[in-house]
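Before I ask anything, here is the structure I am working with.
Presenting chain A:
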Amino acid sequence: NKESAEVKPAKAPSIGLVLSTGGLGDKNFNDMAYEGLQKAQEALGITFDYVEPKSPSDFLPQNRMFAEAGTYDLIIALGNDQLEALKEIKKDFPNQKISFIDSSAVIEGVRSVSTKWAEQTFLCGVVAGLGTLSTMDKANKENTVGVILGMDFPNLREGVAGFIAGVKYVNPDCDVLQATVGAFNDPGKGKEIALSMYNRGADFIQHIAGASGLGVFNAAKQVNRYAFGVGGNQNHLEPDHIVATSIRNVNDMVYNEVSALVDGSWSAGLQISGMKEGAVGYSTEYSNVTLPESIRTIVEQTRKKIIAGELVLPTSMEALPSWTAANQYK
Partner candidate 1 sequence: MSRVQMQDIIKDFPLTRALDTVSFTLQRGSIHSLLGENGAGKSTLMNILYGMCKADAGTITIDDKPVVINNPREAIACGIGMVHQHFMLAPVLSVTENIVVGNEKQRGLYFDIHKAAEKVQTLIDRYHFHMQATDCVSSLSVGVQQRVEILKALYHGSDILILDEPTAVLTPQEVDELFVILRMLKNEGKSIILITHKLKETLAIADTFSVLRDGRLIASALPVAGTNERTLAQMMVGRNISLTSTRRSKQRGEVCLAVENLCLTEGSNTVLKNISFTLHHHEILGIAGIEGNGQSELIEVLTGLKEARFDSFVYEGKPLAGNAITFLENRIGHVPEDRSTRGLISQMSIEENVILGYHHKQQFSKAGFFKPSAVTDFAKQQIDSYQIKAGSSKQACATLSGGNQQKVVIARVFSEDPNLIIVAQPTRGVDIGAMEYIHEQIFSLRDAGKAILLISADLDEVLRLSDRVAVLYEGQLVSISENGTYNETELGLMMTGSYQKGDNDDQH
Partner candidate 2 sequence: MISIEAQNKSQKALHSLSLSFGALVLAILVSAIVMALCRFNPMQAFAAIFQGAFGSLRAVSQTLVQATPLMFTGLAFAIAKKASLINIGVEGQMYMGAIAAAWIGAMPLPLPLFVHLPLAIVIGAAAGALLAGFVGFLKVKFGSNEVIATIVLNTIAINITSYLGNYPLKADGPTAQTNRIQQTAELSRIFPGYQLTMAFFLAMLVCLLIYLIMEKSILGYEIRSVGYNRLAAQTAGINISRVVVISMMLSGAVGGLAGAMHVLGVDKRFIVGFSPGYGFNGISVAALAADHPLGVILASIIFGALNAGSMVLNRTTRIPTDFINVIQGLVIIFVSAPALVRELTPHRRKRHG
């Protein structure tokens, strides 16, 4: 096997990015990673190439293509489903540096950057749980909120669990409606589901549905209710109705990987990018919605608790009931 990582000419580091199957244009995961590299290109002078796998089967050949080329100082792989491919690549190219974004898998010689879905959506859940009974002008008396999934995938279900945990943490009696669109590219259906939920009394809806989520915002605007964004900050899309976004700064994560490479601090192993690291969380920036002071205080307190490790979040739907029973605000 040709190995390149050793021979390092004095040229700008070159990065290979293997996106996830959604591809560019998702204004989310993939676009943010791309942004991160663009920023790195400007700030750190690196060069990069990227590939868009069409299906999970493409992960292996595309990673291998980068590794075989021997000219990439770092491969950045997006999404946990690249695990099997990376294991194999690592075996054949032990010296290839690989950063694995959004995975907590431990692979010898790979730097995995783990994010916690639950931490991403939890605080929005708290806002929703408090907001639904609050005096906020678009909230109603119903003690109901909702969460909408693009497709039923395990990691997304973790996000749902985080949101529900957040709601129940402050409002155990709140009814959380759940539904799955069945596609990431169907905003029309996303809107219908959201309308249905709003109609059944929900006043805050968190979406984890990619482009289908754009329909949720549209619904929020139409019936004058609240919604939460996900991924990159989406608050500007409907600033009067999007209260906050469950942020995940994939761009920063990717940028950090590159800057670690450039400054020589890159090392294999598990990196946690959680709320504590500022990589996930919640942002109200660009939103015109004013949260009552009381809610903001509670959110802040909770955030501190999580960062301090006093509050450990559940990571699956199954763990929810017992977690809720054990963890209540107050």
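A word on the picks: all candidates are chains of the complex that A comes from, given by their letters.
Heads up, the rule we're going with is that contacts are C-beta pairs under 8 Å (C-beta built on N, C-alpha and C of every residue); 3 or more make two chains touch, one makes a residue touch a chain; residues count from 1.
Just so it is clear, the model here is predicted, and its values are computed rather than measured.
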{"item": "Selected neighbour of chain A [touch, this complex] from 1 or 2", "value": "2"}
{"item": "Touching residues on chain A, where the partner in the complex is candidate 2", "value": "16, 49-52, 54-58, 60-62, 64-66, 68, 80-81, 83-84, 88, 92, 103, 151-155, 158, 182"}
